[in-house]
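The structure appears below as structure tokens.
Omission of a single protein chain aside, the complex is shown with its protein chains in their original locations.
First chain written, first letter: the chains are A, B, C, D and E, and each begins at residue 1.
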């Protein structure tokens, strides 16, 4: 298997509901350094997994939809704890839609797996892996 | 699959037996930056893989059992080469016991895999993956 | 000159006022990975710059005062843009007060300089250096 | 599963053919930080995945064959786009040959998987995974 | 003193003249991860060292002038060894011109020092510091 990963980031505010979250129940925020990994069994005719320029642009647009926002006010996340792992899933599923819609080019339809990792600090991060 | 990783570290002394270890047969030491990764197929009702606060505490207690020690003098490691990969396995198996004992909460019983990575320097590290 | 640095982090929400901030005028947030560097011309009798355990505790308490908060609601920051560089200065000045108050021990009174660095992402960070 | 990874690097020049590569069609270059990961189901009698000293030497020799070269002039790569992912595959396949030839010792014949990762910058990298 | 740093990167080909460079006398290449640090004694009225958005854009344009090129063919570098430290100086001096020309805004004229760091691998980097 071959894979290519590109990195971007987003800065958001949010709060969590549930006693287990302790002080994180208060409104606070996070920088998420976001890694999007594209997987496929063999390289294409150009010897790439994905057009890395387009992959970077698609990821940048996708984190731009979330960035510089208070997620507590976003209708998409009403009543949802936007934990690091939950946001990794959101980004991963939106990225999958984007790949299938052809946003990364026709060749990218051969991509059969994605891994999205969100790093919230130097000591904690979360990932979401899914087939495509 | 979703996973969450937390990081801690430990500083130990030890020596290895076997000609292949060269100068590392002498008593020396290492800092291990320890990453504990928890995996499960879906998020729980709070939208988490694991209570990250409890996961950090459990990992901290676990590396505390090994830290600031000469592993050559620990009964648990008598006659054993405590290589980076062997210690990753020790930490991973102890962490598995801890998860199953309920130390990370009842929800954590849904965790079905662990990966423990020990980084010994900027140019070498080892991991141990196991189901739960 | 000798120096010792310890790292911690904090997660906050805030917004900025001023057209130059663009989308960051909206309520958003950040993880700041915080490095506190202590400087002195020579080591003490124990061969340390500072008791690294106490330094870590003091830094942890200090970031704890800011962490998991919306800085827009904190009286200390009323009417102030809490940019990365401004927060580095806040943390640095509070840390200086702590050193001078003896929180890091009598030996730490020999510390004659501090550098506080706040990393807001993998592509941007800010520092504040001051004498003591 | 257990694995051990060692890191080295190489610095090369090359150019790409195909409109999708944009300015990278011009002769340019890259530093690749190369991670070679060796996998096996259980540790050997010495409690290692692989002799880490030999693994480092073999990887160093292997990147040395590519380093400080213009890959456009290398017969091995004639007519081939030497993308990061394609080079990860080249390094991974050569490393597999080396393991099977016994260059890492007889014990290393138990290694049943390799992952080679090439990091081309702080925001992009590629990996190649293969069984052995 | 306060400073703000932004990061970008560039990928170039080049070769060196002089026996001390050994195999690096051959045409090869490098990724340089480029950090541009802006310094000033006090913050401005907006509480910033520099408009970080404009700083990022200026740095991006500046590395874009060098990126995806064979520096051996660039008239600006004729007869010059484009070592990491020499390129740090080139980037730093061009950035200084840009600050003084007002490209980062009128407020940035208060910037009185720059540090440019080029990281060529995980084990080597170079910096250039200059007043402004």
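Going forward, contacts are C-beta pairs under 8 Å (C-beta built on N, C-alpha and C of every residue); 3 or more make two chains touch, one makes a residue touch a chain.
Quantities reported herein were computed from a predicted structural model and do not represent experimental measurements.
Visitor: Please pick, from E:1, E:86 or E:132, the residue that touches the omitted chain in the full complex.
Guide: Touching the chain that is not displayed is residue E:86.
Visitor: Tell me where the left-out chain touches chain C, residue by residue.
Guide: Those residues of chain C that touch the unshown chain are 1-8, 43, 46-49, 51-53, 56, 105.
Visitor: Tell me where the left-out chain touches chain E, residue by residue.
Guide: 16, 18, 20-22, 80-86, 88-89, 122-130
Visitor: May I ask you to list the residues on chain B that touch the chain which is not drawn?
Guide: Residues 7, 9, 11-14, 23-24, 26-33, 67-70, 73, 120-123 of chain B touch the chain that is not shown.
Here is the rule we go by: only the chains that are shown with their structure count from here on.
Visitor: Which option, B-D, A-C or A-B, should count as the same interface as D-E once over half of the contact pairs match?
Guide: A-C
Visitor: With over half of the numbers shared counting as same, classify the chain C/chain E interface as same or different.
Guide: different
Visitor: Suppose each chain is reduced to the average of its Cα coordinates; what separation in Å results between chain A and chain D?
Guide: 27
Visitor: Roughly how far is chain A from chain E, going centre to centre by Cα mean, in whole Å?
Guide: 30
Visitor: If I count partner chains per residue in chain E, which residues reach a count of at least 2?
Guide: As it turns out, chain E has residues touching two or more other chains at 7, 122-123.
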